[in-house]
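Removed: one protein chain of the complex. Kept in place: all other protein chains.
Read from first to last, the chains carry the letters A, B and C; within each, the first residue is number 1.
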Amino acid sequence: MRQPILRAKNLVKRFSVGRSSSYVNAVNGVDLTIHRGEILGMVGESGSGKSTIGRTLLRLTDPTEGLIEFDGRDITSLSAKELRPLRKDMQMVFQDPWSALNPRMKIGDLIAEPLRIHLKLSEPDLRDRTELLAKKVRLSTEFLNRTPSALSGGQLQRVCIARAIATNPKLIILDEPTSSLDLSVRAGILELLMELREETQAGFLFISHDLGTIKLISDTIAVLYLGRIVELVPKEALFNEPAHPYSQSLLSAHLPADLDAPIQRLILEGEIPSPIDLPSGCSFHTRCPAAVDVCKTATPQPELIAQNHHVSCLRLKDGGNILSRQQA
Amino acid sequence: MNLLKITDLQTHFVFHDIDNYRREARALNKVNLNLNRGEIVGIVGETGAGKSLTAQSICGLLRPPAKVVGGSVLFLGKELLSLAEEDLNDIRGAEIGMVVQNPKSSLDPLTRIGDQLVRIHQTHTASAISVARSKAIAMMHAVGIPDPEKRFSAWPHELSGGMAQRVLIAMALMNEPKLLIADEPTTGLDVTVQAQILELLKDLVRRFEMGTIIITHDLGIVAHYCDKVAVMFAGEIVEYGTVTDIFRRPGHPYTKQLLASTPEKLKLNEAGSLGGQPPDLFNLPEGCLSQDRCSLASDQCRTPPPVITLETGQTVRCHFALQ
Amino acid sequence: MPPSVTHQLTWPRRTANRVRGLSRLSPTAAAGVVIIVCFGVLALFSEWFMTHDPVSSYPDRILQGPSYEHWFGTDGNGMDIFSRVIYGAKFGFGIAIPAVIIAVLIGIPVGLIAGYRGGALDEILMRIFDGLRVFPSIILALAVVAATGQSLLNVVLVLGFLDSPVFARLVRAEVLALRSSNFVESAIAAGNPTWRILFFHLLPNTIQGAMAQTAVRAAWAVRISATLAFLGIGIQAPTPEWGAMIRQGAEFMVTGQWWVAIFPGIALIFLVFGLNLLGDGIQDILDPRRRASK
Partner (left out) sequence: MVLPLLIGVVFVTFMLVRVGGLDPVGLLAGPTATAEEFTMIRKDLGLDQPLWKQFLIYGGQVIQGDLGESWLSNRPVLEDITTRSFISLELLFWGIGLGAAIGIPVGLRAAFKPNGRFDQVTRIISLLGFSIPTYWLGLVMLFVFFYLLGWAPPGMGRISLMVSPPQFVTGSYLIDGLIEANWEAANSALTHLILPVLCLAIVSAAPIIKQTRAIALEVIASDTVRYARACGLKIKTLRAIVFRNSATPIITFVGTEITGLVGTMSLIEYVFAWGGLGQYGLNAIVRGDFTAVQGYVLTLALFSVLIFLIVDIVVAIIEPRSQLN
């Protein structure tokens, strides 16, 4: 069994909206565990709270409820100051590399920044480490004296990754690291990430809305809908036999760029409800083809249906599998 | 006669920089494209390849400093590039319908949905308000807006993203155009909603027999919703043909690269990643524009590549298309 | 010529090109700079230009119209208006520059901290700034100068202080925008202490917007200080300050001795105009959309 590096229990995050007393229920009770050497993929549409989860886990925003345990230590209520030394071991890569780097700093300083903060190194050592990092992410060292404006999106994302791995962290959260990049650049970044996983044995949380990417890179996948994990499942199992009706529709809405890929259209009605007014009971009942009355009142709990495969659905046993029902 | 025939369309950005040098970015370089009625053509390419710029050049919607500097766009035999703004206005919204990327910010926030539909109809036809109104309601029904009579008086800000995109489609179809241009029609939408919109578009295009251009960066959309595909690179269409031909037997090295880097085809840690920079539009290389990131590139590529038609009918702009 | 060629030019050519480029981008900024430089020369080297002593009175030449001896005529005290107008440039710069520096020195740190820290401090500061906005700036300046003492130094301090909210607001707004932008979050995630975030990440990225405002704020300071003097608060006649000179000439406007008030007014307009031109031009250069359609 691999060593868990991060554990979250019943994570809840609400944002107040404006002056009124209404809240955006971004995250509504999420349990998850990330192990070292594992890539946990998290997939969901807008409003599913996936970015918020990533930021909350690293305490970039404070959770409303719940418990976060990093490397065996409860970090839920540590102060910003107490967290600072821990940040050496937990890092993040953001979606938009153009805005994730200070436009007025040189690339070399940007990569060296975490080293400078967390390790007391002499200037020549610092320079050596910086160059080493640049090489590791396959970034030409001539860029080290340039500012971010001189680099392309893919190169900038490599800089972000170099920053993230600079201090050999035990956990790296990647928030849509490839979605703003072009296809051909994306591939290079994904390759780099796979390589780093082998090398560093860090735990990874890979957040994305794109099933194709998630499929490529993850070991385990968490499917998110309106701030809840509806299915937590090993990769193969999700793509072979998705159990939750939402996972099934997500899979069927995905368009692989492949003429031979079988596509089975299961098009959901309507759109994702606003996280301000969460539907009662199972949040998916408003769009679920298999929903019955009980779904409107009872909140489904995760059930273990196969090894490492958890599903939160009240209709699992009778009629939940809408895909197979359609085929029948 | 082709519905749309684009020949050697060239669009440049021309301006003076801070050091008083005249800079010229060659954003579109000799774009050639033919489109027939009832066809759905996907234009794919990466950021900066000139996909949206092509659409804007066709309709005369460029913003300075972008400027068409050469070529021709024949729409039903009529040269669009030389039309005056007023004459273009008679075509835009009437014979050419547009669906754009940000439906919510594109609708006029101070006019009710129904009134916007009526407005576009009355601008281009002499029909009475009652006729326009019933047509609007029929069209809202056709694009799957529930309860059209009620939604007729809805404000744009009351709509969800998907609903707003349906309204835009209804707007585009109000005057039964012959050509529909959809510029990244589903980019801002969620996957489950994207599926709804694409199904709707495909259905309507078949029903109204429109020629359609879908601009997208998503090869999945092209594979499943388009008849033909034009692959753009650095302001050029490097390959054009039916989706089946191109996806099965891509002729241009860049198309091959592109198809190989989709998540479905990507084999991690196998072939070295292609990467490479898009060429500098201010300083394009002589000859083939993709020579810097092409594994086949040789001295020959310093001369402009010919456009070669393969036996399947797809056209490829490459010296080595036949090999 | 492609930009790479730029590096091979000698610096005078490069600078000349840059100047030509800037003046093509914004002719208004260029015109503004020309005007400001002219006044700067007048202020620094006024002794070279003045034909008379600005505060010597010639009792036999009271209220004389423009003549060869007195180009702009003489005022009610028999002083040479031309020399007084030239000398007045010293006050324009002498008040505007330190006032703007004070405003920047107070406003930027306040805006940085309020924007980054947020919370009660920010709330209170914003309420105070909102409260100040209820009053016309001239009334506020007048009341504060009148209440706290009427020296030249005090005028400078009060103008600088009253203008600092402009910079604080500006910087705060940019900090708020940046705080939610990724690079600040990424700096926090990297483990940066607060002072590093403020100085290395926020300050360099907010200062440009604030600096772009300095010309317009200097114009404001010149205008308000002259207005105070016109109302007889702060600088008093016969100090050769433009506002005070207009005050001296006000009563003569309805009796026909126009030159007393007209000339200092024109000088005042030109300096403020130059500063406004520059300010407007800087906005043009910084905001590409404003010059998009050339």
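Here, contacts are C-beta pairs under 8 Å (C-beta built on N, C-alpha and C of every residue); 3 or more make two chains touch, one makes a residue touch a chain.
Everything numeric in this text was worked out from a predicted model, so none of it was measured.
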item	value
Contact set of the excluded chain (shown chains only)	B, C
Selected residue (touches chain absent from view) among B:90, B:147, B:209 or B:280	B:90
Contact residue for the chain not shown (choose from C:73, C:111, C:240 or C:265)	C:265
Selected from C:219, C:244 or C:282 as touching the chain missing from the view	C:219
Residues from chain B at the interface with the omitted partner, ascending	59, 61, 63, 85-86, 88-94, 98, 100, 102, 105-111, 119-120, 123-124, 155, 157, 168, 171
Positions on chain C contacted by the hidden chain, ascending	28, 127-128, 130-131, 133-139, 142-144, 146-149, 219, 223, 226-227, 230-233, 243, 246, 249-250, 253-256, 258, 261-262, 265, 268-270, 272-273, 276-277, 280, 289-294
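Note that in this section only the chains that are shown with their structure count from here on.
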item	value
Distance from the mean Cα position of chain B to that of chain A, given in whole angstrom	32
Rounded Å distance between chain B and chain C, as computed from the means of their C-alpha atoms	50
Multi-chain contact residues (two or more partners), chain C	none
Interface hub residues of chain A, defined as touching at least two other chains	none
Of all residues in chain C, those that touch chain A in their complex	181-183, 185-194, 196, 200-201, 204-205
Chain B partner contacts - residues on chain A that touch it in the complex	45-46, 152-154, 182-188, 190-191, 194-195, 209-213, 215-216, 249-250, 252-259, 261, 263, 265, 267-268, 271-272
Complex contact set, residues of chain B against chain A	46-47, 160-163, 190-196, 199, 217-224, 243-244, 247-248, 257-259, 261-266, 268-269, 273-278
